[in-house]
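Scroll down for the structure; my scribbles are underneath it.
The other protein chains are all here in position, but one chain of the complex has been omitted.
Note that the chains take the letters A, B, C, D and E in the order they are written out, and that residue 1 is the start of every chain.
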């Protein structure tokens, strides 16, 4: 049985999530590591936090695959005086390569948005918008109309639990069937959502002004909005990436262990004073 | 008893919240109305939504004072085909003037940040940062150290209720005493917060990446972060503005009615799947 | 007989003057009004001045169609403290919708430039330049060569009278036959005019430096230049727009009254010290 | 008697019109010539047209002083294929140095605006605005109020004749006393004019939109506007510059001949169809 | 025999080196002169220095053809107070037209890069990169592999001598066969060089950081780098241009003399302390 090198895995990942399909501002691909180093254990997580790197080290991982770029903004130092530098240093000292698949994983099929659509059981899934020949976001149909509250509960059941849960803007009893999804921060896609005729839009990191303006523009009607949490909405992809990597690397007759991080990198620890049912 | 005109109220508001202290990108002051029109009833709200304008009309208001600019981005049309246009049209048709005090109200004393600091009972309140001679944000001390959870509950009790409540990043039992506050979206002030030595920072509209990066940089320690909700964190100012206007206009021997909107313009209607105490 | 709504007229105007053919910096379409409001009387003018709005109101107009955008630069306020705000407020208070067809009317056939070319009796009329697939400006031929002075008098007879009249740069006795026309300010099209081989260029709003440089470059020869006045050179289009609207709306079997403003919005009131024949 | 060199005259001109007071976008100073060449005859004109250069050559001039920069935009060629290149070539072939005093002459005292204010008999003349420590434009008072028409006739009598004359926006019988003046194109100074309380503003090169917007903003009242012609409004300065140069060079005990060009470089040759008294 | 005019030669040069193929930032074509002037003697040089212009004048040249633009950055003055102005003045006073073929000569076939490739005896010469449909740089093969030192000596023998000679980065005994060439400053083409698989890259004006980074990236291997001197690497083109002009003008049956400047415009006069063989 042949031993895998980082080079082999990078080729496999680039096949699944072609770097050329990433957004122009994005920074994806290999962040640390040497193409010749062996890879026996791969760890998957949304964010390369210091705790996740420790977890990967404890698990004996040679490679950490994350969704979010560690160095999205260019750095001029990797001294441990900054958290980014400490992360890079810890990765190198522990011989852990880091590979990022971000907006290229968002648009891939299967990818981040597909994972979300799949977990919701959407049918007739199609891109929400075509950007430079790449399908961005997804829109699909529930098998039958359900209330907005029921839909939110369905979504909640599909996602990992967080203290803040899922925020919904729209009347709980309204019926929804067509659903648009964009994992992570999707507040730049409201026009495409409206054009798609979606009843409800599931994304995350929604701030006051864009949401209020979108609700005013909708005059109380569709599309309703759901903020599913940035981490939670992208976490579903980890299982998809693990399975795809397993499939592709397995075709080569090699063996590698793949683990999904058990750490929640959503930064919120607890919530106080929520009135989940709404206020009078 | 002399009748107030819009001109009189504009002069009073510009005295309380000098437009020159607003941020360069901001758009404050009179948005609709005629300086000669009489003002007998003033309505105050965070946002000039269509529902708030209806409420003001029903209340017989001549003037609506809001915190958020209705036309922050310049418009080329006020036809009712857009929500902004419908709002402007409704204001004009109903003879309701609109006046905005935004970042100039944030930095005023008393202003938005003072209202938040006062509700928390902070002592030794001082600006978080000086920008062009104007004190931005506030930092102060609780009478004695309390746990982060107790502090969050104190904050929750001071703010109006919302479905999502207050999100906290940090260990519930950690002790906090020095508190930094910035009403609304304050994720551009993390450097000043760190420089202030604050134990906890209360602001709103915090997204995944800035919060996670700030928590990584803090290596689990201070400053802890609280997202108090954009609308809730600014709502406290309405009572302050009402009282200040009453005082200033009263000195002129005039009478005017002042009402605070009872509508919540936080756009989220309900929450599903929250685990407020945190997850294992 | 079915009643027209603003929506119907907007569709008709967008058919005659497609918004997508407007320049990227332009702001055309509906500025005030509600698509559901009835339209019985339409007023047409070059500029939406306060006087023109009063005239439209006195005429019982539901809709004012103008060539120049009222809000070309985005506004953050429509309070009556500015003239633009007072115009918007007056339109809304008087239930008058405002619709703008500007650079899209310039390039349309028939449009602003065609109206000018037609009034001069030009033959073989063709675009002066193709920009993004749209023909901009017009160039055509007089039936036979005439002196520059005779041509200017022909033009003057076709246009509405103004105090300043028509300024001409070139020798009065020179012969001209090929004529380029651009209604309004056309000093950015000198290159296309030269390339067209035009003997004379009719446009407006010409300032000292571009004209002097163009005359120097021509070394006293063609193309000669004529400043016909901004308002006057565009005014001819109003009759064209009226007739086109009448035709299109008439095909629907509806009735509507159409009026052209009788106000001159050229801002100059009188002239002193002119020596029309030139100075020694 | 010592012979003057170009170097001497450049020093004198820089003393009268310090280059450092020119606008940052302006290009003033020596354009052609050699500092060591003798200067016996100086020609003054508003523009260095080919005809003016011929006139200077015929007059035996060694130096041409103009108000407008010949090369305001940088050139990459002075071949005679362009008019600018032909002008430069003609100057060099004929050993004529060219010196430009533009916005530095506008702001100088005495300078372009002073020449205009002086010709109108204004008293209490002061800068219209201070920009970077330099007084730009002038505002002053007529000895007593006169009608706008009388004022325009006074202005017309002070300026050289042109075919187009002087355009006035405002009621002929309105009374004016405070007068703002800016030679050449002054449509960027409307705010300062309004702040000065001027009854009438004399400048040139005014286009439709700025004038119409200013008249709308004034709601028919002051400040009234006068377009005096770009060339005519700056021509008065030539006598001032000649006298100042004569004085400064005379103090050195040298002799030099100074001539003002008799050519009109206003590019308009004749006018047709004017109705100077206004239209009904 | 018909006399040549500058217009004829400009047409010939534009045919050989089409201006439209120049880089967008470049400024090529006629810089001084009149299209109608006769051309009997043409002088060719890399740079239009004051000494080269004197040489051209002494040779009785009517036209100077150079590779480098005299006025790459636009000028606002051609007074003799600057060297550029003195050059322009000298050209005009001496009736010498100046014509520039720069990046359009670099990319032409035959052109600057071809001259270099030809002198090295490269075979299978092809563009190094296609930019907007134009082949930039050249890459080709030596008949057989030679040592880097032998190659440098071959290059040295082909180029005119200079004090500094040819700098080489790479091991003297390494074998090279594929050669990339870019006349003048080519440090923006390292990516294309690497993509071409060249063993050695010949260009000029190489500074410390780009060279050191390229050598680090190559980890000591290929592509090796040679700085052949800016002037020397472009000088070879002069003979090519002379021959091409002779051929094209000769086809018209006209006679003209063509001379190549004998002046070295490489600015370095001597070198001290070189250890050509390298240091221990």
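What we mean here is this: a contact is a pair of C-beta atoms (placed from the backbone, for glycine too) under 8 Å apart; a residue touches a chain by one contact, two chains touch by 3 or more.
As the structure is a prediction and not an experimental result, all values here were calculated from the model.
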TODO: Kindly state which of the options E:82, E:109 or E:255 is in contact with the chain not pictured.
DONE: E:82
TODO: Taking the full complex into account, find the residue in E:21, E:222, E:240 or E:265 that is in contact with the omitted chain.
DONE: E:265
- [ ] Determine and list the chain E residues touching the chain excluded from the picture.
- [x] 47, 49-50, 68, 82-84, 87, 149, 152-153, 155-157, 159, 161-172, 184-185, 204-205, 207-209, 211-213, 215-217, 219, 225, 227, 230-231, 264-279
- [ ] Considering the whole complex rather than only what is displayed, give the residues of chain A touching the chain that is not shown.
- [x] 27, 29-35, 69, 71-81, 85, 88-89, 92-93, 97
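Assume only the chains that are shown with their structure count from here on.
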TODO: Could you label the chain B-chain C interface same or different, taking same to mean over half of its residue numbers are used by both chains?
DONE: same
TODO: Go through D-E and C-D and name the pair with more C-beta contacts between its chains.
DONE: C-D
TODO: Kindly work out which chain lies most centrally, taking the average of its C-alpha atoms as its position.
DONE: C
Open item on the list: Centroid from C-alpha atoms only, then distance chain C to chain D, rounded to Å. What do you get?
Closed with: 32
- [ ] Mind checking the centre-to-centre distance between chain C and chain E? Centres are C-alpha means, answer in whole Å.
- [x] 53
Task: Touching two or more other chains - residue numbers and ranges from chain B - done: none
Open item on the list: Using the definition of touching given at the top, classify the network of chains in this structure as line, ring, star, complete or other.
Closed with: line
Task: Pairs of chains, among all present, that meet the touch criterion - done: A-B, B-C, C-D, D-E
